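Just passing along the structure, written as structure tokens.
Of the protein chains in this complex, all but one are displayed in their positions.
Showing chain A:
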Amino acid sequence: MSAKTKDKLATAVIVTLAGIIVLVMAGLLGFILVRGLGHVSFHFLTSAPQTIKEGGGIGPQLFNSLFLLVLTMIITVPLGLGAGIYMSEYAKPGKITDTIRLIVEVLSSFPSIVVGLFGLLVIVNTFGLGFSLFSGALALTVFNLPLMVRITEQGLSGVPAAQKEASLALGISKWKTIKSIMLPISMPVILTGTILAAGRVFGEAAALLFTAGMSSPRLDFTNWNPLSPTSPLNPFRPAETLAVHIWKINSEGLAPDAPQIAAGASAVLILMVLIFNLLARWVGRLMMKKFTAAK
């Protein structure tokens, strides 16, 4: 075989493989949406699930997922920002910084199930928080912190040195420079990353099985007292999220329409992830336009 034919053959193979990936993705999305969207209705999105009867919905699960997302981000974002700022601005190069970097890397590659088990051992049992939304949020914080740190570092390293130095040269303190000059400039990167991280939180299930629990007590959506056990706003109640629900009905669902519910819930989950993705892109572009002169 001549070199030219080989080249053409190799190119064809690579293009085919790339095409296969696109086809797999299209098939995946198409399958989930076609199978699932038919089952999605207002009733499905708002009503409570049924254990053995048909016609259950995913209302509480959807609410739990969103609530958990908000709780997690409230804890993760400040901590991650702080740690990221330390790594990018305060850490002096040396052994200690290298060690911390290694630790963050290790934490980011821990399997989510191990994070969930740690949550079970420490947050649920030792701290006595039980299976609750709050335990789940703490476990997801552990899971998401390294990502948030990396995002912050990435954002801050993109700030032009001249801008930072100009601020410092004016006699403004380092902390104030970071807060009022560097963070706003790196906002597009940080915000985009945060929204993508939020998408990850939304779909996470393994870390929640043993922290937020696999059951959802009856919720009374007219009760807005956060201390009442039936109130949806109570962060100390067990809560099954959408992703956990999908797993549960696939492995032990008793309802006769379990496959349809799983398909519908998957479609909703995928749509939410798509929305997070698009939102991240859109916000990133919008902020870019606002903060820089770039088109």
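Note that a contact is a pair of C-beta atoms (placed from the backbone, for glycine too) under 8 Å apart; a residue touches a chain by one contact, two chains touch by 3 or more; residues count from 1.
Here is the rule we use: contacts and distances are computed from a predicted model.
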item: Protein that the absent chain corresponds to, by UniProt name, given "Electron transfer flavoprotein subunit alpha", "Cytochrome bc1 complex cytochrome c subunit", "Phosphate transport system permease protein" or "Polyamine ABC transporter ATP-binding protein"; value: "Phosphate transport system permease protein"
item: Sole contact to the chain not displayed, among A:L71, A:L133, A:A205 or A:A239; value: A:A205
item: Sole contact to the chain not displayed, among A:I74, A:V114, A:A166 or A:L286; value: A:V114
item: Residues in chain A touching the chain absent from view; value: 3-4, 6-7, 9-11, 13-15, 17-18, 20-22, 24-25, 28-29, 31-32, 35, 78-83, 85-87, 89-91, 100, 102-107, 109-115, 117-118, 120-122, 125, 142, 145-146, 149, 171, 173-176, 178-179, 196, 199-200, 202-206, 209-210, 214, 243-244, 246-247, 250-251, 259, 262-263, 266, 269-270, 273-274, 276-277
